[in-house]
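Left out: one protein chain. Kept in place: all the others.
Here is subunit A:
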Amino acid sequence: MTSAARLSPQKPAPTIDDLRVRLCYVCREEEEHGAPQPKRWVHPCSCTLIAHEACLLQWIKSAQESRDRSKNALKCPQCGARYQLESHNPPILRLLEALNRGISRAGTIVTVASLGGVVVTCAGGVYLLLASYGGVALKEYLGRRYFTFVLTDDPNSWSWATWLSLPLIPISLILSRLPLGTPSPTVPSTMLLLWSAVTPDEASSYFASHGILRYASIWPLTPAPLWPPSPTLICVCYPLVHSLYHAARRRLTHYVTEGRRSPLLLPPNVQRFLWAFGGDNGQHGARIDIMVQGDVEQPDVQQERDREQRLDGENNGEAAERTIRITGASLGRLLGGALVMPYIASAFGNALLGLSRRSHILRTILAVKESAPRTAYQWEMGFTPKDGGLVGAIERAARREGLPAPGIGGTLRILLRLLTFGHRAWIESDPVWWRNTLGLGLFIVLKDVIKVVHLWLAKQELESRHLKNRDFAGIDPKELDLVHPWPSVGSNISVAPRS
């Protein structure tokens, strides 16, 4: 109980409903007492400022977007009283936000660590790092057995082509995570899956070509393995699947955050990057996402956004979605997320394999080959081709096998098949790569589901926000423009703001 309330027991302090004219301090609109369709008004502080609740909530939201301004978000600009914000904030949302913050923090650590690593190691170190990462990632993705067959565990026997392509794996993985507007994950998937056809080691290129020949001579007699789909088919279909999935995800996200369907044709995917290492505003990941997708604009990107708005009409939310803020944490999340992908794929692939022991259907889908094919490994290892390249190798292998030389047309046909289906060792091996690919897809879907749920919960929280209303205790009713006259409580009352 405040002193003001105690001194005037006959009538409580006037409230916002007793004002004759209400003036919103945010939008400056006035509303007469008894307006036909009154908006929700609040008086959340200890002075005379009042506002539409919607306006004030929007201000709080926009102020909370920036770390420097957020200190003023819940403070009355006139009397400095703190607004009391009430909202439905379920434990699961708090958990998700905490998780998100944790990941961001981990992202910051990854950024700091990798920056330190880059500074400390020289270019050669970076190169070695990339190459060994590429090797390890490849081993994870293709399976140890196949990796050992193609590359061997001894880096000394790797050819220059291997040394050239391995470092490109992490680079392409990272590039694929940058939303550059193209379905760029095609690049790493191609890089990983081309190993089905290309065996850059000189030693294994011999075996491969040897394999090709057997394969080519056997091929017309044996039916093509329709399942799992060939890597080339996947690389070709990937952009389509990718863009369909993304379109679906964007529409779902739009539906969840905006509560209505998005137009079928979304504006082209233009990306801009804002480098903001100094100020990391990611206090509430998902909430900020919703905020930028909503009406409130971020001041930093305002000008560009305006230009863009003029270009594509409305839908500033979409434009905001396409502006990427690069902060220390987000960079770390990006790098860490990219590099951990092969491991996630392998973990999920293994999980799928485990599950497939119980499900026959899953086993068929994964095309698990429990028993390792002998043929793939029984090629006479130990030969090294002297010269002649792939064509020469094919011809020499043909001679050795006692088969007619395939000629140029035949060689081309063999090469084409090689590129389309992979070589025999690939086809006959247990398709670890396939279940890893499916596993990665599963992971991406799971991750996106969690993201959408997070967005949805955060949106529910935003929508359930209310500001606690207070009466005008402590303010002389004479200062207020009231509908009905109010007994004056005298001037000896000290202002006692309620807590």
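Odds and ends about this structure:
Note that contacts are C-beta pairs under 8 Å (C-beta built on N, C-alpha and C of every residue); 3 or more make two chains touch, one makes a residue touch a chain; residues count from 1.
Keep in mind that, in the parts below, contacts and distances are computed from a predicted model.
Per the UniProt record, the absent chain's protein name among "UBC-like protein", "Protein Abitram", "cysteine desulfurase" or "Translation initiation factor eIF2B subunit epsilon" is "UBC-like protein". Interface note: of A:Val26, A:Leu85 or A:Ala106, the residue touching the hidden chain in the full complex is A:Val26.
Residues of subunit A that touch the chain left out of the display are 25-29, 49, 55, 58-59, 62-63, 66, 68-69, 71-72, 77-78, 274-279, 295-300, 302-303, 306.
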